[in-house]
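This is the structure I have questions about; it appears just below.
One protein chain omitted, others in place.
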Amino acid sequence: MKMKGLFKKLAALSLVGVMSIGVTACGSGTDSSSTSSKNTAEGTAESTAAAEKGGKDTGVTIKFQQWWGVECPEGYVQNICDQFYKDTGITVELLNAPFADTKTAIESGAATGTVADLVSVDSSWVYDFADSGLLTNMSDLLAADGFDQSIFASTWDVNGSIYAVPVVNYAYPLFYNKDILDKAGVTELPKTWSKFKEACQKIKDAGYYSFALNLDASSPSGIQNVYMGFAWASGIHFKKDDGSINVAGNGDLKTFAEYYKELFDAGYIYPGMASLTEADMTSKFASGEIAFIVNSAAAITAWNKDYPDLNLGAAAIPVKDDYTGKSGNCVASWAVGITENSRHKEEALKFFEYLMAGLNGDDASINADLAVTQSAFPGSTLAKPDYSASSEVFQDIYANYNAGYPINEFTGMKEANTIMVDWINELIPYMDGDTDVDTYLNNVQAAIEDIYGN
Amino acid sequence: MDNVYKKIKAAIKNKATPYLFLSPTVILMLVLLVLPIIMVIYYSFLNNAVVVKEPHLVGLSNYKSIFSDKEFWGAIKNTVFFVTVSVAAHIAIGMGFALLLNSNYFKRGTKTIARVIYVLPWVFTASVIAILWKLMLQPSGIIDYLLSFVQLATKDTEWLSNRKISLAVITFVNIWCGYPFYMISILAGLQGISQDLYESSALDGATAFKRFLYITVPQLKPILLSIMMLDFVWTIQSFSVIWMLTGGGPVNSTQTLSIYIYKLAFHSSKYAKASTAAVFALVVCIIISIFYVKQQKKVRE
Partner (left out) sequence: MVGGYKRSTKVILSILLILGGIFAGFPVLWMFVSSLKPNNRIFSWPPRFFEMTMSLDSYFKVLTDPVKIRYFLNSYFVSASVVILTLILGVMAAYAFSRFDFPLKNLINTMIVSVQAIPPIVLLIPYMSLIVFFKLFNTYFALLLTYLVITLPYCILMMTGYFNTLSMELDEAVMIDGGSRWTALWKILVPISIPGLVSVGMYTFMQAWNEYLFALVLTQTTEMRTVPVGINLLMGQHAYDWGQMMAMSVIGSIPVLILFILFQKYFIAGMSSGGVKG
């Protein structure tokens, strides 16, 4: 008898489950605009509707795997897709995955033939994706289409061919918390390394954390954005002009490493850096714990929304005291590539071109608007973003960005993620004082060469 | 004649019965797990898989390169610590809590509340467990705050980023989220033990500890063996919590076998080598499960 009762309960539960799913499936059909994706049934329904209106439904649906929809204001990316459908009759279905797992989703999709037609790519993946044949050679596609490639602000090339193109670029300025600086008596923004150190000391004396370096191993972006970002500002590079690796015996890099170690030894760097993630770092900065961080300008939108009390400012990254040249600005991008196995390469290319230069290749208002919305810089040189309504903070970032040049030496490197983790694994023992600076740099050089050697 | 025919039919039916009961499970396992596992074993003999168009056989060279990799042995060392401590603590805590909840010392209401609280760590997905503990363990987090009252920590005490203790810390988190599984299983097992056994021994004047040792443990042995075996297998594969807490860092101090495999496959695109390391884990588990099946048989006899 007891068992009967149990099964009745379970059966009833599952029945409720099935029914409610049916109900929501119907429910979501009526307000597809608010959901970020639509199922096929809805797609067809809309297509027919469009066809009746005299539209030109092509019946083609391309899938776009990205994490932008989650980052942008709700419905923003979907609106672009809806407009694209109205203009061309091509449906774009957005596939969302968390940023941290997008690479896993794309790779497993590619291996099993379920990958989207268009994928957004991080700079650290592009070499591996091109090398494994996951991404198609965009140079060929663009040439065949006769698209004007000169409008691209930058492209991600592997072996001389384009495999992905940044749609928008993000600067990585030095953000500061004005309230903490005021309390610590830092009246002038530090422009040089020594001034930065002085400022850090004042902040520390005032009882705040001065600066943060995120070296968590699961997403090793800190070594690129914060560590090397700081170096690039002073024209310090880890590659020679010919692209060869120049870490071991690089005097500039050694000076830089020693400077960072001084910051660390003096206690200016937020504790727990070896497991600090970018999300932790930005949250702590925004909560008013840390005075300075280097982070993506994309964070401004979220900060404005969630941290109304944050008194934020942005400055150029301090440079080496005797450095007078232009500053390299670390950039990160939202780039897209087209997958090799896509059956709708033409349509996917068309959507990409639409993002960059509109329907006829001459109107980059979509690109400009995306850039303005996300506090970013357009990937299309045609775009004339109107930042007049943007915050003062962003105006500063824009001015600094224009005064320097964009750089990211990690972009397009083989197994970039592994390189960054290896780098972190050598940096931490050096910062802790377990190895000396030459060993540290030699080991990084060896690790990178090992990856290229294989 | 008819009688003989019936007998044969009955004999066949009798022989076939266990297979009939097992067939849905076995078919599912063969198709959905054994087949992909064979693929993985095959990958381990290729130069690379998944990301290359025309892989070719390379014999044992992946095994040689894995076994000569210092990082691999570091990962094995971490895994051995992580798994042994986790499994041992799981069983101790799970058994302790199950006995507490099963004892006659508390009121029904108290036990109901305690049961719900004790099962809590179990109801959250791995990423939430990781984020929650990361939130609590970071400098100026709640753990530092509470421990600062007893002088065990300061605002800046690092738990996850200290190379000396990070492995112990992630093991602790794994213990926290894994014991309810034991607790529930043991609690269920305890209901299967007849009260008569206890009553007869109580008459003999046995102490609580002796009753536990001579009645409870032997009675639970088949269940305990099963859950330890499964826990062992699962803990070896434990991935999400470690990955989201430390990513295997700092400086590989928390890099277990599963983190090592993940990095090979998804950071370095070396699927063949990742498969090789996975096959190693598989072989170890098969050896242990053969031992387990033998034990299980002995327990029955």
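Think of it as A and B in the order they're written, each chain with its own count starting at 1.
Please note the rule applied: contacts are C-beta pairs under 8 Å (C-beta built on N, C-alpha and C of every residue); 3 or more make two chains touch, one makes a residue touch a chain.
Note that the coordinates shown come from a computational prediction; the quantities given were computed from them, not determined experimentally.
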Visible chains in contact with the missing one: A, B
Omitted-chain contact residue, chosen from A:Ile203, A:Ala286 or A:Leu370: A:Ala286
Interface with the undisplayed chain - residues on chain B: 15, 17-19, 21-22, 24-26, 28-29, 31-37, 39-40, 43, 50, 96-97, 100-106, 108, 110-112, 114-128, 131-133, 135-136, 140-142, 145, 155, 176, 180-181, 184-185, 187-199, 202, 208, 219, 222-223, 225-227, 229-230, 233-234, 236-237, 239-240, 257-258, 261-262, 265-266, 271, 274-275, 278-279, 281-282, 284-286, 289-290, 292-293, 296-297, 299-300
On chain A, residues whose C-beta touches the chain left out of the figure: 1-3, 6, 9-11, 13-14, 17-18, 20-21, 24-25, 27-28, 31, 34-37, 39, 63, 67, 70-71, 93-101, 104-105, 108-109, 111-114, 278-279, 282-284, 286-289, 295-296, 298-299, 302, 306-310
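The rule is short, and it goes like this: only the chains that are shown with their structure count from here on.
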Whole-Å gap between the CA centroids of chain A and chain B: 36
Complex contacts: residues of chain A adjacent to chain B: 103-104, 107, 111, 128, 131-134, 215-220, 270-277, 280, 289, 415, 417-418, 421, 424-425, 428-429, 432, 451
Residues on chain B engaged by chain A in the complex (per definition of touch): 50-53, 134, 138-140, 156-161, 163, 166, 243-252, 263, 266-269
